[in-house]
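Selected chains only, in their assembly positions.
Going by the order they are written in, the chains are A, B and C; count residues from 1 in each one.
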Amino acid sequence: MAKYAFHDDYSEGAHPNIIDALTRTNFTQQSGYGEDEFSNSARKAIRTLIGADEAGVFFTPGGTGANLLSIACYLRSHQSIIAAESAHIVGKEAAAVEATGHKVLTAPAVDGKLTPENIQSVFDENLLFAYQTKIKMVFVSNTTEIGTVYTKSELAAVAAVCKKLGLLLLLDGARLGSALTSPKNDMTLKDIYDLTDIFWIGGTKNGALLGEAVVIKDPSLGADFPHHMKQRGALLAKGRVIGIQFATLFQNDLFFRLARDANSMAAELSSCLRKMGFRLWANTESNQVFPILSQQLVDVLQNDFEFFIWDCLQDGSLVVRLVTSWATEPSQVKKFCSVVEDWVKYHGN
Amino acid sequence: MAKYAFHDDYSEGAHPNIIDALTRTNFTQQSGYGEDEFSNSARKAIRTLIGADEAGVFFTPGGTGANLLSIACYLRSHQSIIAAESAHIVGKEAAAVEATGHKVLTAPAVDGKLTPENIQSVFDENLLFAYQTKIKMVFVSNTTEIGTVYTKSELAAVAAVCKKLGLLLLLDGARLGSALTSPKNDMTLKDIYDLTDIFWIGGTKNGALLGEAVVIKDPSLGADFPHHMKQRGALLAKGRVIGIQFATLFQNDLFFRLARDANSMAAELSSCLRKMGFRLWANTESNQVFPILSQQLVDVLQNDFEFFIWDCLQDGSLVVRLVTSWATEPSQVKKFCSVVEDWVKYHGN
Amino acid sequence: MAKYAFHDDYSEGAHPNIIDALTRTNFTQQSGYGEDEFSNSARKAIRTLIGADEAGVFFTPGGTGANLLSIACYLRSHQSIIAAESAHIVGKEAAAVEATGHKVLTAPAVDGKLTPENIQSVFDENLLFAYQTKIKMVFVSNTTEIGTVYTKSELAAVAAVCKKLGLLLLLDGARLGSALTSPKNDMTLKDIYDLTDIFWIGGTKNGALLGEAVVIKDPSLGADFPHHMKQRGALLAKGRVIGIQFATLFQNDLFFRLARDANSMAAELSSCLRKMGFRLWANTESNQVFPILSQQLVDVLQNDFEFFIWDCLQDGSLVVRLVTSWATEPSQVKKFCSVVEDWVKYHGN
């Protein structure tokens, strides 16, 4: 790609520490299927952070798999889940949840987040008639699909309504690093563990070549989880490949440092755009920036940059999504800002 | 692991060329979900080898996923498949095929291989009663689960009976490199493509960190295959990770050279064991050796080596599985043989 | 039930002609699984009405089964359907479609009906991102879930957009008798067949003890449909039980006469309520009436009648659903009207 991409947080390979670790450990013989010493060491690091020695920790290749496994391992065949309308599993994962036989009910999101009221409301609506569907789980993402971040009190309120209604709580943490290092954040990884029944920590979007770490509270479900993984094709023979990456990420806080870097690049993009008078379609709380730009400015920017056109507003202006990552080059952020600045000088925003 | 493992062909990481390629390309920005230039270059290399520009080529993280996807993308909900009793999908993939809703019927294997007669026979038995199941696909592995290799005439005969009965033919090539470089082999990758409807080329067991390449003849199915992959959690955001590995494997015949090396290590093990009078439970045609050893000898060997006890025979002797790979150290093969030799000297076989 | 029920159109048993036919044919020996002469005779009657000798006609015990079978027999595992938000399969069939692995996307309904614009719009929205879901079928009900009826031009427009987009069209005819005898209707059963790919004719709600007749255009799918039925537990050993009922219903137009009777009872209820100044929540076009009544009037009516409270409006008034059938007693309709009339006299509406 000749142009520089703010398209996503998976445009590059892995953080050099990970490449080094893969290289360094390459010829060591290891047990297969996630029972290697690197996976065990990554497990230990995660368990220390969440303060739970008994938690199940498992490594899947990708996020869609992490989600479908987290749902399918818990639910009985007639049970359904609630997710925000804007949730990734609703419209952008090729109906993966439904392919495991479960319905996904949607609730309106507020700033990309589920609220206790909206959960309660969908729950109640599904009790009006005799044979609707039995809801058993709630799905949230942190950061959300629009880059917003749950506060502890927000997530605790969701957890409380789940508990009241007998629902399990699943948290999709594809960008959990970004969430936990957001200026908006007031939670630790331990809080996430304490407030949910199952969650996963995204590696792919935070410095790994691939891999997500699923954390399960219930020990009996955890015992069978590798079987679920194998059954869905998500258990790598060389489980070491993901294990060594998470072991590296959780060494010396690399995971959090990378996420913080990504967030600060986004903050810089967001700040310069706001300074120049552009509105944002969503608050910049993590590594995604959603400025509202004119078609003309977008055309100019597309000469040098790749990014996603997220939506087209009624007045013809465009919502653009800019994503930063641990690998984002500060010089490209500056260049982006200066292209915008030049354009604004002559055309206004 | 202090002991040296002949346990499997996925005990080490990747061939150094692959680690180099990952390192070298790490910071290049690439499109996600398998549309990167490395995946495209790997596709081109495979299409050249099979002489089919229009073939669909897709990269999945692992073999169980490759199998369940190959089956689920083709079959309608009421259709079933036939596989050998000894097939991996029958007993060692956590009922992954059934989890997609399809029954796996079994036929007896001859030397680990399906025969036209056995396929015909299972097909016929399922027409005796009115509501048995509609068979639509046949599953073979090459090499087979016991390391044997299909000849061209054997595979052609299977393909012919499939065509006659209106069945699709799927070939699991987890160890296809090993098969195509076996002394027993008389096929090319193009033959495999010509004789099957869908097959996959194993990377995990032949030098890659992870990854299998699924090759689909039918262009309309191929067009939807990425959707199937996404739906089953098998589409990596950083598809480049598998792409660059297959691009590397199919550069300068690396794929075949690695497999040939694995086979020759197995041949050496097999040859020394036979020379010392040990019987084999299956012919050594690829990278798996199945000697029949006494419990005492096994005990001695286990001081220095890891390997799988495959079966226990009625006379108390054990079938042991020794697997070699591109990474097998010749010195360890020699050491294994000399431990056996020493033992035989004092105890006989 | 001491009170008289306008609760549903399945509160009574079967039309006496059906009970007679069951009694009369009870001891004749017949082949099982739908290959009896009664089923064949019912098939013949339906094929004559639709003018298609080659159509597949199959009898399922109930409507949810008819829907899930019609969808699962056609779709590949990654394909989805569009239905109106108010469609029965969306919220009132226990997620039966999702349990077969397929997602149900919803479009807003206009008078309970899907429009070409809304279908197109959902289709388009699912092409915006790379891995949403592949839509392959559209689901409509006639009558709709709120008792409205498709005109020929409305259904033809839906069929046309389906054809343009490569989508199949499924029509749920749980109340198709009611639809085709509605004053609003301008279609024949043949029109329904011509405009759809698959549809079903409801027996349960129009005089049968149980049973729906699924009609399939595509002969190759039809050939396998009994296998799908058996697989989903929908193929009765004594298929004769449904066969004789449909044979009876399509003798001397009984099916249409019963539906017309149901409609005229609803028209009478609707007319008397409107005369007394009550608003309707939906037009009365078939056998369902949705008056908007005060809580007090509802309390009074519930002393003598059973009916469903469909919704509660913001002003506190209630939407009530009154359903009539072939079995509705005219005297009870009169009584209902007179209770309302008495109430209005003293309280106004």
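Please note the rule applied: a residue touches a chain if its C-beta (ideal position, glycine included) is under 8 Å from a C-beta of that chain, and two chains touch if they have at least 3 such contacts.
Nothing here was measured: the structure is a model prediction, and the numbers come from that model.
K.L.:
List the number of copies present in the full complex, noting that all chains share one sequence and 3 are shown.
P.N.:
In total, this homomeric complex is built from 4 copies.
Operating definition for what follows: only the chains that are shown with their structure count from here on.
K.L.:
Please find which chain has its CA centre nearest to the centre of all protein CA atoms in view.
P.N.:
Of all chains shown, the one whose C-alpha centre lies nearest the global C-alpha mean is A.
K.L.:
Could you report, rounded to a multiple of 5°, the rotation needed to superpose subunit A's C-alpha atoms on subunit C?
P.N.:
Subunit A sits rotated relative to subunit C by 180 degrees.
K.L.:
Interface overlap for subunit A and subunit B, more than half of numbers shared or less than half: same or different?
P.N.:
Same; most numbers are used by both subunit A and subunit B.
K.L.:
Using Cα averages as centroids, what's the distance between subunit B and subunit C in whole Å?
P.N.:
51
K.L.:
When the C-alpha atoms of subunit A and subunit B are each averaged to a single point, how far apart are the two points in Å?
P.N.:
Roughly 34 Å, centre to centre.
K.L.:
Residue numbers in subunit A touching 2 or more other chains?
P.N.:
Subunit A, residues with two or more chain partners: 93-95, 99.
K.L.:
Touching subunit B in the complex: which residues of subunit A?
P.N.:
Interface residues on the subunit A side: 1, 4-5, 8, 10-14, 16, 19, 22-23, 25-32, 60-69, 93-96, 99, 204-205, 209-210, 227-228, 230-238, 240-241, 306, 327.
K.L.:
Mind pulling up the subunit A residues that touch subunit C in the complex?
P.N.:
Those residues of subunit A that touch subunit C are 77-78, 80, 91-95, 98-104, 126, 129, 131-134.
K.L.:
For a test of understanding, state which residues of subunit C touch subunit B in their complex under the given definition.
P.N.:
Result: residues 33, 72-73, 76-78, 100-101, 130-131, 133-134, 224, 226-228, 230-231, 235 of subunit C touch subunit B.
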